[in-house]
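First the structure, which I've put down as structure tokens, then a few questions once you've had a look.
Omission of a single protein chain aside, the complex is shown with its protein chains in their original locations.
Per-chain residue numbering starts at 1, and chain names A, B and C are given in the order in which the chains are listed.
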Amino acid sequence: MSSIKIELRQEDVNKIREICTSFKNDPQELINVLHKCQEHFGYLPAEVQEVISNELVVPVAKVYGVVTFYSFFTMTPKGKHPISICMGTACYVRGAEKVLEEFKKELGLQVGQTSADGKFSLSSLRCVGACGLAPVVMVGDKTYGRVAPDDVRNIIKEYE
Amino acid sequence: MEMETIKLTIDNKTVEVPKGTTINKAAKELGIDIPVLCYMELKDLCIENKPAGCRICVVEVQGRRNLAPSCATKCEEGMVVKTHTTRVLNARRTVMEFILSDHPKECLICAKSGNCELQSMAHQLGIKEIPGQEIAAMSTYKKDTSPSIIRDQDKCILCRRCEMMCNEVQTVGALSAVNRGFMATVAPAFEQNLEHSTCTYCGQCVAVCPTGALTEVDNTPDVLRALADPSKTVIVQTAPAVRAALGEMFGMEPGTLVTGKMVTALRALGFDYVFDTDFAADLTIMEEGTELLDRLTRHLNGDKTARLPILTSCCPGWVNFFEEYFPDLKDVPSTAKSPQQMFGAIAKTYFADKIKIDRKDLVVVSIMPCLAKKYECQRDEFSVDGNRDVDFSISTRELASFIKQANLDLNNLEEGEFDAPLGESTGAGVIFGATGGVIEAAVRTAYELHTAKKLDRLDFTELRGLEGVRSATIDFNGLPINIGIAHGLGNARKLLNDVRAGKSLFHAIEVMACPGGCIGGGGQPLHHGNSEIIKARAAAIYREDKQKPLRKSHENPFIIKLYEEFLGKPNSEKAHHLLHTHYFDKKKKIIVKQ
Amino acid sequence: MKKIKSPEELKKLKTEALERLYGKEKIRVRVHMGTSGLASGAKEIYDFLRLELEKRSIEADVIGTGDMGYSFAEPTIEVKRPGETPVVFGNVDKIKADEIIEKYIKNGEYVDGILPVNYQSIY
Partner (left out) sequence: MPREKMQIIVCGGTSCNGNNGEAVIDNIRLELEANALENDIRVVRSGCFGLCTMGPIVKIMPGDTIYTKVTPDDAHEIVSEHIMKGRKVERLLYKDPEGKKPLTTEKELTSHKKQIRIALRNCGIINPENIEDAIAHKGYEALATVLTELKPQDVIRIIKDSGLRGRGGGGFPTGLKWEIAYKNKSDEKYVVCNADEGDPGAFMDRSVLEGDPHAVLEAMIICGYAIEAHNGLIYIRAEYPLAVARLKSAIQQARDYGLLGKDILGTGFDFDIDIRYGAGAFVCGEETALIHSMEGLRGEPTVKPPFPAESGFRGKPTNVNNVETFACISPIILKGAAWFAGIGTEKSKGTKVFALAGKINNVGLIEVPMGITLREVIFEIGGGIRKGKKFKAAQTGGPSGGCLTEKHLDLPIDFDNLTAAGSMMGSGGLIVMDEDDCMVSVAKFFLDFTVEESCGKCSPCRIGNKRLHELLEHITKGKGTLADLDRLKNMSLVIKDTSLCGLGQSSPNPVLSTLTNFRDEYEAHVTLKKCPAGKCKDLMEYFIISANCVGCTACARVCPVGAITGERKEPHLINPSICIKCGACMEKCKFDAIIIQ
């Protein structure tokens, strides 16, 4: 046990406090608070969780326990162009695995990783509900449907 | 009101139990012991862990689609339960194989070997092999060593007992279940080491861990090295709770007092002097009792700077707790050091002078029921020029192991006597080991010092017991003194919140971090969820008190002598220098980056 | 707007709403814009139709709705000519949308890609 310092910029601390206050600092609103913070910061670094813990009076271990339970929350910053490959059943059956493999190969990234230049990050997700377009790839907010492994290079090119 | 009861059949036997009883408990009534793994209950302490997660205790309930966890399923009228059908046995075995398939098979060198609930369960279920182990991946995690506790989550079976203790009982919140699925485990925030968490090292997680996932740091090699060094004089102090529990590790009945045998064993192990922390406990009473009377008098005289209640400070887990959670109240607890540290300070000054050796050549070892003591003796403020007042602290469990390593059988040892002068103590020092004991000891002395009258009774039974928060008012010759007692940090937090809010009516509060006090400490022989053991240890402590010729700290002749020869008066400048300390604000700080 | 204070007021509002939204017979186009439709480009079709129908001086309501469930043919739109049963078109891109305006909306001539209604309504 030792005293720890958490370093954050004042405006960041203020933002987190503002979010927590907007949920009346109610510990039951932890997940909503985390959503808002991730929306703002793009991810949930340890420092942010520490401040949330402080504001909501929830042990930071518990905050971390929640963050690591839900796949939507992330502690690593996403790339500028986050690439998600839908691995829902419909996409799987129509060959999403091969598309994912191709992305891994082209980007040299594993699922959950972000490229060194911060440009791309790769993730898989469970069903975006565009099963008619399977297999589906999302880059940021843009959806690509009926993606074949051959299309992967061109999709990446759009963002390079 | 008559309690509603329920009749059911378990393994063809009928039993009637109160409504709300679980199948597991109902089965116990019939003498059927359904194996449990994650479930744990410390009945008298109102502590229950019931995640229904391990699924070992499953039973067949007629009409139910799947098997029921007997630990968490309540009996219903007319229920027909079978606890050992082939379906149940196969399920239990297969689940156990699952658990073992994700558990390191290093029992030979595991700290918990021989005392591991998982190991016993594997044995009980007759597991001889784990099918498919060759293709089974294991969930592995970073190892973590802190001054007190070692975490090896590879061995975690996710019983969640530690998490429950840390959060619900202790409200420390250092541990939480983290991650999901196969990689789920219990860890501090960000899976950092305990050192960077809010952990108080109370060790209650270790006390309940069924496997080798949570163990104490083993300091016996350090002690062995010191003993082997001819240039060192090695002395040992033993805490009161140790003598009431050590025997359990040698097959004795819980509650057997082994004070004399323990002394003999320690001497046989090669310690140059075998002393008693009880001596320092008496000293603590002199200092803390005087401080209490001083604050009380000043307070009664209207001195606003004299804050009441005074809080005891002998428990290092408790000290860590308020430094972390109540730093704003850090001037409230007594400044008296814990008995362990008082002992160290006196040993390395008064005693070292007496035997004419340099403090650097004197090694002080403490035997403690506690894991926080390991951290406490490493605190910077408790050393002089890098030389610690107490060099090493080992737990009751480590001592037992040490004794066994030396092929000594405690059962067959003669009764020895502590050495003088730091081995003499009164009954007041002994009762430090049980919740309420410190304050009872303080009352015995403070009453007589304050009123200058002799107490006509010494057993303040109103201060004893296992209830989490207790209070009593003691009549100090017309002055009613309100006393609060809390054991378990969650209970302490309740009293502290009142103090913070200015609502506390107590003059003095005793806090012990561990449920039951030191007898239930994190370094004690494992109770495996049997609170009878803790009760038996408490009884032993009070028995020892009763046998003592002297039962009031201020009557300890060696204490009187210590003041005469060395310290002067209680709370004298010298006493302050050696026997008192100060506290730190250890709350996490949010620092703003410029 | 004012709160509905009784069941009667709700009934009244329903009548008013029906009149306001559906009272006047004109071309009515529903563009199915759920997630799936939008992912297939329904928003572009919606914008295109609004713009083009206005440009071509055809009085029409273009409404964005949820998806119909015809994922295989998205984007889909439904066109209702006054007095006629609505017709759903699938795989609508801008070229197809243009064709639908020119042929079906203007002249009632079908174009390829009609999706037959294959369900029963309950009301």
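Please note the rule applied: contacts are C-beta pairs under 8 Å (C-beta built on N, C-alpha and C of every residue); 3 or more make two chains touch, one makes a residue touch a chain.
Remember, it's a predicted structure, so these values are computed and weren't measured experimentally.
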Inset, instruction - Report, in label order, the displayed chains that the undisplayed chain touches. - result: A, B, C
Inset, instruction - Write down which of B:3, B:137 or B:452 is the residue touching the left-out chain. - result: B:137
Legend entry - Sole residue of B:5, B:62, B:90 or B:113 that reaches the chain not shown, by the stated touch rule: B:90
Legend entry - Option touching the unshown chain, where B:46, B:184 or B:458 are the choices: B:184
Inset, instruction - Pick out the residues on chain B that sit against the missing chain. - result: 51-55, 58, 66-67, 69, 72-74, 87, 90-91, 94-95, 98-99, 101-102, 131-132, 135-137, 157-158, 177, 179-184
Legend entry - Residues belonging to chain C that touch the chain removed from view: 1, 3-7, 9-11, 13-14, 16-18, 20-22, 30, 32, 34-36, 38, 63-73, 78, 81-82, 84, 90, 106-123
Inset, instruction - Write the list of chain A residues that the hidden chain touches. - result: 26-32, 34-35, 58, 62, 65-66, 69-73, 87-90, 92-94, 98, 125-129, 131-132, 134
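The definition used in the following text is that only the chains that are shown with their structure count from here on.
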Legend entry - Chain pair that, of all pairs, has the most C-beta pairs in contact: A-B
Inset, instruction - List the centre-to-centre spacing of chain A and chain C in whole Å, with centres computed as mean CA coordinates. - result: 36
Legend entry - Geometric centre distance via CA averages, chain B-chain A, whole Å: 42
Legend entry - Whole-Å gap separating chain B and chain C, where each centre is the average of the chain's CA atoms: 72
Legend entry - Residue numbers on chain A that touch chain B, as the complex places them: 1-10, 13, 46, 49-51, 53-54, 58-65, 68-69, 71
Inset, instruction - Under the touch definition given earlier, write down the residues of chain B that touch chain A in their complex. - result: 167, 172-180, 187-191, 194-201, 320, 324, 375, 584-593
Legend entry - Partner chain A, residues of chain C touching it in the complex: 35-36, 38-40, 70-74
